Structure formats: structure tokens, C-alpha cells
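One protein chain is absent from this view; the other protein chains keep their places.
Chain naming follows the written order as A and B, and within any one chain the residues start at number 1.
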Amino acid sequence: MKPPIFEYASPSTVAEAVSLLASRNGNAKVISGGQSLMPMLAFRLAAPELLVDLKYLKDLGAIRIGEDGVRLGAKVRWCDIESDARLAVGHPLLAEAIKHVAHYQIRNRGTVGGSVAHADPSAEMPGIAMTCDARMTIVGSAGTRVEAAADFFTGPLQTSLEPDEILTEVHLPAWPVTRRWAFLEFARRKGDFAMAGVALHYDLDSGGRITDAHVGAIGVADRPIRLTEVEAVLNGSQMSDKLIAAASAKARQSIDPPSDIHAPGAYRAALVATLLRRGLKKSAA
Amino acid sequence: MQVDFNLNGQPVSADVEPRTTLADCVRDHFGQTGTHLACEHGVCGACTVLVNGEAVRSCLLLAVQVQDDKVVTIEGLSGDELTPLQAAFRKHHALQCGFCTPGFITTAHALLSHEPEADEDRIRDVLSGNLCRCSGYIPIIEAVLEARSSYRDPGSK
Partner (left out) sequence: MKVVNSYIGRPMERVEDLRMVRGRGTYVADVNRPNQLYAVILRSSIAHGIIKSIDSSEALALAGVHRVLTAKDLGNEVPLIPLRLQPLPQLEPFHQPVLADKKVRYVGEPIAVVIADSAALAEDALERIALDIDPLPAVATRAQAEAKRSVLFEDHGSNVAITWKAFLGNADEAFKTADYVRRETFRVQRHAAMFMEPRGFVAEWDEAAGKLTVWGAAKTAWYNRRTLAAQLGLEVEAVDLIEVDVGGGFGSRGEFYPEDYLIPAAARIVGRPVKWTEDRREHIMSANHARDVECEVEFAVTRDGRFIGLRGQIWSDIGAYIRTNGSVGPRNVAQYMSGPYCMEHIDLKSSMLTTNKTPCGTYRGPGRYETDFIRERMIDLAAQDLKIDRVELRRRNLVADAQMPYTLASITPYDSSTELDSGDYHAVFDRCLKEFGWEERSKLRGQSIDGYYHGLAVGSFIEGGAAGPKEEVRLVLETDGALSVYMGSSSVGQGLETIMAQIAADAMEISYDKITILHGSTSYVKDGYGAYHSRSTVMGGSAILIGAEKLKELIRNTAAQRFGCKPEDVVIDGEQVSVGGNHLAFAGLSETPLEVEAAFFNKKYTWAYGTQAAHVAVDPGTGHVKVIDVMSVEDVGRMINPLTLHGQAIGSIVQGLGGAFLEHLVYDDEGQLLTGSFADYLLPTASDFPSIRSITVELKPCPNNPLGAKGAGEGGLIPIGGLMANAVADALSHLNVQPMELPLSPPRIWQLVEEAEAARAKA
């Protein structure tokens, strides 16, 4: 499983990197951690002419936490998130979700930007981006743009990134300390892609009712999704076993997961309902 | 394409195709065959090496990507005498066919170097990224638990 032939460049600035990507008319690819791209090259599922390594690009590896939320540079690695103690309070949902990503060696290399740009429908980071309504900063030949997650993920392993564009930052909105949340996924083995996963957060208004519910699911569609119908069930109500049951039933009805060799669609739908039920219970505890 | 890096304490240089993985580079260009290839798609961990002190899968790295980096393979972690970690593997019969062993030892060394207080759950968690078909893992965990003391006392590595 040797990769096909390609050229390699390691520019020093984002502008240079963009320029290199633009020069190859869609036949160049960004490499950073390489944990998703390298297996594809090994299986010859991708055959770019040129790899543009972000190795020397400065400033893309920082985790910035401020009043406007958590800004993750595209080169932030899973081990960086794991070791950043601020996130336990700064964004506990992110911290919890990332615990489930892959394995030790991969976590030393795999990046936020890489995962989001790769857009695997079962991956945790795209799931968090979608659930939290993250905003992506993207730099290309046409300049810099910012895009909401809902517009960014366009299909299975597909995003709105143009061939000459690089994702430079994922910005998660501000996280109030009082926010309720849960992340649950079920995988065959630790570190595997989830068969399904649920990420959720909501706030409570002065009457103790749920407000601004965000409920996301991974592994059940061709991209990470928000369960908007479930959010509608939750918003305005007080948490109760009855509400949880209703939300869970709504989740099961509102999705139509594909079947594959690992699980039939019906299983995944039931799994989401189960994980949602357990997650909501956990969030209220 | 030329790449210059540090391999097991020595500055080295290789002229490789960009598509050459770090695994193939250390094995074929530098004859360090202790790093093994069991899957070449980043799942089994047999190819684990250290880059700048961190455990990584060398089949998922291009050789050209380690320009100016410090690479350590199982050979760089071995000497005339067995290290306490290696001796622990032997004592606990933590290997049978030995093919996954360099990957496990390199990974365990990285873990214990950074986290000498790692508990059994943490050790199991980290080593779940390395596949072994012979041992059933239990002897490996025992070996790594025993080796911890040598990482807590910095003089005895």
C-alpha cells in the first residue's frame, strides 16, 4: 500500500500555501496531521499532484478562549485539547467529545482543521462544530471568509472548501458557565468511529425551562446534523422523564440513517434515541 | 527530495521520493528494521516511532515531513543491556511472535516518559491504539505497570 507519486511543498505562510493550492487547478491537497489523508493515499483513494504541508505555518496552533468563545486554530491537535486545562470550564462539551477521538499516536498528530475539512459524518469534531454552530474561517485566493457550520458541511466527506482554500480557524460560540450539556457516543471499541453519537447543550431560563437547545448527532446521516425537531420539543419545557421520552421518540422518528456492514439504519436510529435519552438525563443531573 | 533530520541521536540525510513514508525511510534507507509494518493504514501501531518525543504512527508520516525533527526508533531506545521496560516485557512474557513489540515498547516509553504516574486505566487506554494478536494484552499491561518505577526515578531509565 505505497502511495501514488506526488510532489511536496512546505510553505512558510498561509498566502504561499494558498498560492500553491491555486496553482494546481484542484489537484493539490493540504496535509497537516495527515491522519486522515495518509490512509487515503495508501489505499490510492486520492491521487493529488502536490501536497502542501502546513508544517511551517505559524499561529494556526493556538487555542484562544475569550469572551467571544473558543477559537481553535486549524493546527490544534487532539493532544493539545486534551492537555488544555482551561477547557474543562471553557468548553466542557468540546473537551468531553475529543476524549473519544482515535488513539494516542493519532492524537499527537491529528488536527481540528484536518478533521473538519475531511468531514467524516461519524467524526466527533465536525459533530461538535455542527452542534455548537461553529463558524469556520477560510482563506483562499479570493480572500478570507467566515462560514457557519450548517453551510460548511455539504455532503459525505464534502465541504464548501474550494480547492485553493485553507481552513484556518474553528470558532465555537461563548460558553456560559451555567450551560447544561452532554456528549455520548457508542463505538464498537474505544477510539473507533462512533456507530452514533449525540452532542447536546441548552440553557435554562429564569423559570427553569430549556432554552436555546442544540442537539447534534453523528454517524446517522451523510454529514453531522442538528436534530432541529428534537430541539423544538425541548425548548420552552422543563426537563422531565416525560419530556425526555418525547424528545427521544422524536429523535428516532426524525432521522433515517443509512445501513452499512456495521449496523442497519434502524439500529442507528434506536441508538440515537437511547443516547439522547441518557444524555438528557445526564445533563439534568 | 532531500530531507535532513536527527535519527536516534545522529544527524542524517536522505534523498527520497516525497511519497516515501517515514516508516519505509527508516527501514529501507537507514536499515533500522525494528520498526515494523503490519497494516500501513494507521491502525495497528506496529510502526510507532517518536518524533520530537511524541509517539506517532510512522506509516502515516512522510519522510519529508520530519525535516529538522528528532526521530527515535526502537533501536534508539535499546542498548547492550535490556532497559527496565524491555526487561519487564521479558519477565511478564509480554511478547510471543514479537512483531508488535517494538511498537508497544516505543509507545509505552513515550507514555511513561510523559506520565510516569499513569494508572492501569490510562495505560490500557493508551495501548488500545496498538494491536497484538498473540498475547491477549494482559501480560503487556503487567509489564508496563512494573516498568513505571524506573520512569519515576530519573536515573534508572
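Basically, a residue touches a chain if its C-beta (ideal position, glycine included) is under 8 Å from a C-beta of that chain, and two chains touch if they have at least 3 such contacts.
Please read all numbers here as calculations on a predicted model, not as lab measurements.
Here the missing chain is touched by one residue of A:182, A:195, A:218 or A:233, and it is A:195.
Seen across the whole complex, the unshown chain contacts chain B at 17, 19-20, 27, 32-41, 43-44, 46, 73-75, 78, 82, 86, 89-91, 93, 95-102, 105, 124-125, 127-141.
For chain A, the residues touching the absent chain in the complete assembly are 1-5, 39, 43-44, 186, 188-192, 195, 261-264, 267, 270-271, 274, 278.
Note that in this section only the chains that are shown with their structure count from here on.
With centres taken as mean Cα positions, chain B sits 30 Å from chain A.
Of all the residues in chain B, the ones that touch chain A in their complex are 1, 17-19, 21, 24, 40-42, 45, 48, 54-57, 59-62, 64-65, 67, 107, 110-111, 125-129.
The touching residues of chain A, counted against chain B in their complex, run 1-8, 10, 31, 34-35, 38-39, 41-43, 51, 53, 55, 79, 102-106, 108-109, 189-191.
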